[in-house]
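As you look at this complex, bear in mind that one protein chain is not there, while each of the others sits in place.
Going in written order, the chains are labelled A, B and C, and every chain counts its residues from 1.
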Amino acid sequence: MNSTSAQPGRLLHLDNVTIRFGGLTAVSSVSASLGENELTGLIGPNGAGKTTVFNMITGVYAPTEGAIHFENRPVTGLKPFAITERGIARTFQNIRLFPSLSVFDNVRVAFHLHVTQSTAHSLTRGRKFRAEERDIIDQTRALLDIFQLARVQDEPAKSLPYGDQRRLEIVRALATRPKLLLLDEPAAGMNPAEKVELMKLIRFIREKFRLSILLVEHDMKVVMGICERIHVLEYGRKIAEGTPAEIRQHPAVVAAYLGKEVNH
Amino acid sequence: MLPRSQIVLLISLATAGIISAFSSRIDDYILDVVLGIGINIILAVSLNLINGFTGQFSLGHAGFMAVGAYAAGTLTTGPGKAWIAAAGVSPAVLFPFVLFAGGLAAAFVGLAVGAPSLRLKGDYLAIVTLGFGEIIKVILQNIESLGGSRGMVGIPSYTTFFWSFGAAAITIYAAWALVNSTLGRGFLAVADDEIAAEAMGLNTTRYKIIAFVTGAFFAGIAGGLYAHLKGYISPAGFDFNKSIEIVVMVILGGMGRHVGVVIAAVLLTVLSEKLRDFGDKRMIVYSALLILLMLTRPQGLFTWKSARKASPG
Amino acid sequence: MLEIRNLTVAYGAITALHGISLTVNAGEIVTLIGGNGAGKSTTLRAISGLIRPRSGQVLYRGMDVTGVPAHELVARGLSHCPEGRLVFANLTVDENLRLGAYLQHNRKRVAEELDFVLTLFPRLKERTSQLAGTLSGGEQQMLAIARALMSQPQCLLLDEPSLGIAPLLVKSIFEQIVALNRTRGLTILLVEQNANLALEISHRGYVLETGRIILTDDAAALRINPDVQEAYLGGGE
Partner (left out) sequence: MTEFLQQLINGISLGAIYALIALGYTMVYGVLRFINFAHSDVFMLGAFVGYYAVRKWGIPAGGVAGGLLVLCLAMSICAIVGILIERLAYRPLRGRPTLSVLITAIGVSLLLQNLGQFVFGANPKAFPRLFPEANFHVGQLSITSNQLLVIAVSLLLLAALHFIVHRTKTGTAMRALSFNATASSLVGINNDRIISFTFGLGSALAGAGGILYAMNYPSIDPLMGTMPGLKAFVAAVLGGVGSLPGAALGGLLIGLIETFVAGTGWSTYRDAVAFAILILILLLRPAGLLGKSRSDKV
């Protein structure tokens, strides 16, 4: 429970994190560490507790036991918005955009963490306020340009096709300028060609924005293809950790994740 | 150079001043209705900030209006009258300060109401705000020095065309300016998806409280104007039905639309006057229209564009 | 028994199914496999009337049942056991099962059917007066299947019966599914993430990818198909 348990140089550290809902233990003393600029995968069969771990890191749930450290500072039990302020941004398994806001505003609003003027300044609308607003509008455009969303910037987010919505959600998260980006099943509902694109996109984001990425994903190909380290959950417990090559050979993983009945 | 929005505001204020100078030529009854329109615009636009833009359903707006009305009325009629006399300035000159004080009082109550209850959502929040509105009414009924349930009489008629529409113009400007900024987009984000808004680092509680307190402030101003227009206020005048009336304006105008809500406020005030001819059938028509509206056009009558554009001005 | 023609389903701007067609013959077990979000559950939901397709047709025993609400399809012998074990947690196991036979007014038939499903899943027998919410995950899944059987369906849509359940229980559940198919001639359309297991008990399979059917074949053929191997069977080692 003390901060010395966090390892120096590690970006995110989970220390024996447990959460119980009623009588049910959804996640049971999971420990894991993430490094700077690392691409990590979190996998496991459906219902293994991946999204629950995600929700604890992002403050949606507070762990019943254990601690979470980010940049060696405790973030356990902080509210979601406070966690985002610290530099952790996320996407959702079932896309959660601001449906009635334009694509542009979806991204613009995420820049709010970097606005220096207060709410009251939007009433007086002085020179400095307007300069900053113009600056944010420019940055929003630039970001949308990078991800080829500029052409639809005035459309309401809900009218975009599925793939664009997924991408917009990632762009919106990037606008908060995170040090760690959590992606919850970004490949869900994509065909193989789109998945290849997504893998390129994730690598590109990591290089371009120099951040760490934690990926919860079902698709083994995607996870094995891009992650440097993989953590495996089953029934709320961590059963393995290692490089893709190690995970592929790991007997517990083969048994749990790929199904015991594999016989060929 | 001022931003365009502020130039528009100044022109509006000047126009209100000019029309006000000629208001003695307008028929008394019509002037009364017209000034009422200004007040209803303030009420609708301020509630729109809470219900429309921030998506927090409040059913107690009339309560904040009551606080403003009583606070302002006390300053010009009750104990405050002596202080004003002592200040030696014309009471009409002090009127904006009186209105401001009414607004502040309402904002303060808004904070006290909003801070605990904005954790609730949807119809629960609606019921709690309704409850607070009723409590405010009951408390006012029990304060004898404010006239109790008989109400407060003899409030001077300070509300002119300029004050009514000047305040309306300022309210519209403030509501527009508040949501038209990077921070202000947060209000809309809270309305759209609270969980996603939190995940983007928005302190949703803070946003809700700002919207609620600002909305209450302008409702208080409207209350002050109302008190000094009618000359008489009573707790019963700020009941649940009044809150509903304001809610209907916001819904009719299309929640979260500036222009639509203003148009709706004008139309409904006029309609309400016209329906007086129906006598006791007036409210039957009114409620039937409300149901019909929800069944046929729940998004409001005046909704055109679906996405809002960005502008720094 | 069941035929889908050009079924298209959309949620708002997002199209989940792009005109898929498939057939399930009487007495068959057919598996629908595909990745997360491929549209498997959506297909079942569209068949059972929980969602209205944008276009296309659902034919059940030769009759067009597109857009017929779920509760009427149950009356016609089409039962859908949904994903996520939607058992009534606030009701007892017994009440859950009896609700499964909601449309059956003959008490004797209900009692017979109750006996039948309880012999099928003896674990439930010991827990009939317990609230369904207090059952373990696997028991809830058994209850969900048992409840779906209570309506004596001719055709069963089964969504992810192995979801979050210990392998041993999964095995026993799958054995019961096969038994039902053999003894009662129950037609089953199965959606399953554990493709290997599902194909093992199925006659045929369809592979669904981003709302389109990209492959269909005999179950045995699908199991040795290299593409399927790599994508869904965890092959490639």
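We take it that contacts are C-beta pairs under 8 Å (C-beta built on N, C-alpha and C of every residue); 3 or more make two chains touch, one makes a residue touch a chain.
Fair warning: this is a prediction, and the values are worked out from it, not measured in the lab.
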- Option from C:Lys40, C:Arg127 or C:Arg147 whose C-beta touches the chain left out: C:Arg147
- Touch criterion as defined above, residue of C:Met63, C:Ala89 or C:Ile224 at the omitted chain: C:Ala89
- Note on the structure: Full-complex touch with the removed chain, picking from B:Ile84, B:Ile170, B:Ile244 or B:Leu271, is B:Ile244
- Item | Footprint left on subunit C by the chain that the document does not show | 48-50, 69-71, 74-75, 79-82, 86-91, 95, 98-100, 102-103, 147-148, 150-151
- Query: Which parts of subunit B are in contact with the chain that was left out?
  - Reply: 57, 116-117, 119-120, 122-124, 126-128, 130-132, 134-135, 138-139, 141-142, 195, 240-241, 244, 247, 251, 280-281, 283-284, 286-288, 290-291, 294-295, 298
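Here, only the chains that are shown with their structure count from here on.
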- Query: Taking each chain's centre as the average of its Cα atoms, which is closest to the average over all protein Cα atoms shown?
  - Reply: A
- Taking mean CA positions as centres, which chain lies farthest from subunit B? C
- Item | Geometric centre distance via CA averages, subunit C-subunit A, whole Å | 33
- Roughly how many whole angstrom separate the Cα centroids of subunit B and subunit C? 55
- Interfacial residue positions of subunit B with respect to subunit A in the complex: 3, 5-6, 174, 177-178, 180-186, 188-189, 192-193, 195-204, 210, 306-310, 312-313
- Query: In their complex, what parts of subunit A are in touch with subunit C?
  - Reply: 45-48, 158-162, 165, 185, 187-192, 194, 218-221, 235, 248-249, 254, 257-262, 264
- Item | subunit A partner contacts - residues on subunit C that touch it in the complex | 12-16, 35-39, 137, 160, 163-164, 166-167, 193-194, 196-197, 200, 209-212, 223-224, 230-231, 233-235, 237
